[in-house]
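A quick write-up on the structure given underneath.
Partial complex: the chains shown occupy the same locations as in the complete assembly.
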Amino acid sequence: MNHTLQALGRRLRLGVVGGGPGSFIGPVHRSAARLDDHYEVVAAALSRDPATGRRAALELGIQPERAYGSWTDLLAGEADRADGIDVLAIMTANAAHHPIAKAALAQGLDVICDKPLTTRLEDAQDLVRAAEAAERVFCVTYNYSGYPMVRQARAMVQAGELGPIRQLQVEYIQGHLATPTPADREPGLDWRFQPAECGPSLVLGDIGTHAHHLACFIADQPLAAVAAELGSAVPGRQVDDLAHVLLRFEGGARGSLWVTNSAAGAEHGLAIRVFGEQGGLEWHQEQPNQLLHRRLGDCPRLLGRGGPGLTPAAERATRIVLGHPEGYQEAFANLYLDVAAAIVARRTGRPADPLALDFPTVADGARGIAFVEACVASARANGGWTSCRLEL
Amino acid sequence: MNHTLQALGRRLRLGVVGGGPGSFIGPVHRSAARLDDHYEVVAAALSRDPATGRRAALELGIQPERAYGSWTDLLAGEADRADGIDVLAIMTANAAHHPIAKAALAQGLDVICDKPLTTRLEDAQDLVRAAEAAERVFCVTYNYSGYPMVRQARAMVQAGELGPIRQLQVEYIQGHLATPTPADREPGLDWRFQPAECGPSLVLGDIGTHAHHLACFIADQPLAAVAAELGSAVPGRQVDDLAHVLLRFEGGARGSLWVTNSAAGAEHGLAIRVFGEQGGLEWHQEQPNQLLHRRLGDCPRLLGRGGPGLTPAAERATRIVLGHPEGYQEAFANLYLDVAAAIVARRTGRPADPLALDFPTVADGARGIAFVEACVASARANGGWTSCRLEL
């Protein structure tokens, strides 16, 4: 049953900013919105270039008057409509997240924003305050937290099945920047190579924040401090493409993080292992439907999405039966599904399923920026321990 | 770019029959139609029970006048509308496929039909002739052929990279019927336990046809003969839930097939291995983004969806970059994507991308029924070799 249709009598109206031609993440957001039929994409400002953006919007079937040339036009245009958008999804270059999200909140919209939340911690904290003041839903698309078996892992940790978490390792090993690119010599060609657009660290903003969130989400404790080594595997590159980081968590766990975009020949190897007093968990995004559960004094067991022994948190995030793989797109869509439930709950005044409210928020986004800034500071100071605690 | 929107100025209008409350495959079809935005589900007859079907349709957001109580009502109602459906998707009990599909073709609709095509070979052959006469698209949802790495495997075989195929093994190992069910004693509770509704063999119709199609699709040769053992792992069960079959292919390959619904504790292990003179391929649906390529005189290589070394057939079926897993739903949606391309081509008179036209057809569906009937005949005759050749 489609709860949004039932409760509101219609789908949520979604506007999107960014994600036009050449974007990887744009189609992902739009498919995620469409998959479960809770949203209708009705307005778009897809590109910095107005003509490009409008043309692309038309090709997606957006009505001409809602195919905007800029995000400011979009917000203004939609504000004037009786059937204006309910939610704004932001997938622009990092530096634009803050002004767009702030304006959307000011206009009373709910917000879905890609990560990293901002390029500066103070902007992130500003958005935390703004979202709180506006009383709107604000989801940051740390999409890996949408995987059923990641939610299973978190639920098991929260239920104490592993005992106190003592150690963990998280990694995200990509290869797509393993060779020199034109932007290495001419950063203007790619916003990710320009600190002003991307933030202080390419690799940490791009995938380090994902790994950081995944670790905190599963271990169910914030990160307290880091000791970091940043660098580049490509000679002459001005931005960093690899990071090795030691981790100390608030709850006492210790660990390490390895992220890189420059591992020649690698796929997109996001993986995590956590160990507590009673056992450990291991999850790999490349085989996301399985979770290995090691147990003290017993043999490991292999939990499968849709199979026996799962928590309600995992079951809620599952669409298809055991053995039929779900993937990246379904996990991404789970965030959109949860956000819809949260918005419907606010609009109708009826409480949402609590399991729907565990999606990553603006505060999680801000913690990610604090993590990036602490790593950069540590690396500049001979790798010593640096706090990334954040009071929110 | 959405070619359907570009070419027709609108999405294809889809009607669905079957797939209502309690159905596994209904939501899969509808999500598949929605994922790439080429279809709009506008009419539905979701259940044998008219009231149930209409209520379910309304919950999906279907307009009340197009929430039909029966498939006959649906066909009649849509025929009368200027904006009537373009395509009918059929996901009822097996025995109903034939009359519904035949009526849809007679009305000039394109058809997407779940497998097995029919419960009797003569009905299947009748549909082959009807589809040919009607000059309409007729896709049978052997959905595993939608996986990019399955298409990669077929393309490699077709290109001769493995040399002539000499041997193969295919299997589909499920566990969901491993224990006695109420329908074992009272077949009326579940149409799959009634030969009149399901066809002569539960396990062969349900998943044997999938395995048969996958083997022929990848080996790129029809099956010539079988020697089969059918049986049940559950004492007292009247329908068979396991099959071991020896295979001889038209092109000279030999092999075996093992399918079961009653392997206690199993997931949905569809897998295939083929070997030719120059190497072999191995694919597992539970890790569908990888294809192991064994090579004569060289070490194996691991082809990854989205990665280097793939054929255009695999690339066309891929949405997301290397390392981000795609799954069952995306593969299913690839058939809908291809069908849309075929329909648009016919409607516009412009040729489709040839890569879009390799989806399973009504003829493939008929071959599946011939396979089932040959296995049943072989098993009844002491397991000797029995032809399943089909002239179409």
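For clarity, chains are labelled A and B in written order, and residue numbers in each chain start from 1.
Simple rule for what comes next: a contact is a pair of C-beta atoms (placed from the backbone, for glycine too) under 8 Å apart; a residue touches a chain by one contact, two chains touch by 3 or more.
These numbers come from a predicted model, not from an experiment.
Each chain in view is the same protein; 2 are placed here, and the whole complex, as held in this structure file, contains 4 copies.
Simple rule for what comes next: only the chains that are shown with their structure count from here on.
Computed from the mean C-alpha positions, the centre of chain A lies at a distance of 35 Å from the centre of chain B. Residue ranges on chain B touching chain A, taken from their complex, read 1-2, 5-6, 11, 24, 27-28, 31, 34-37, 59-61, 174, 176, 266-269, 285-289, 304, 307, 319-330.
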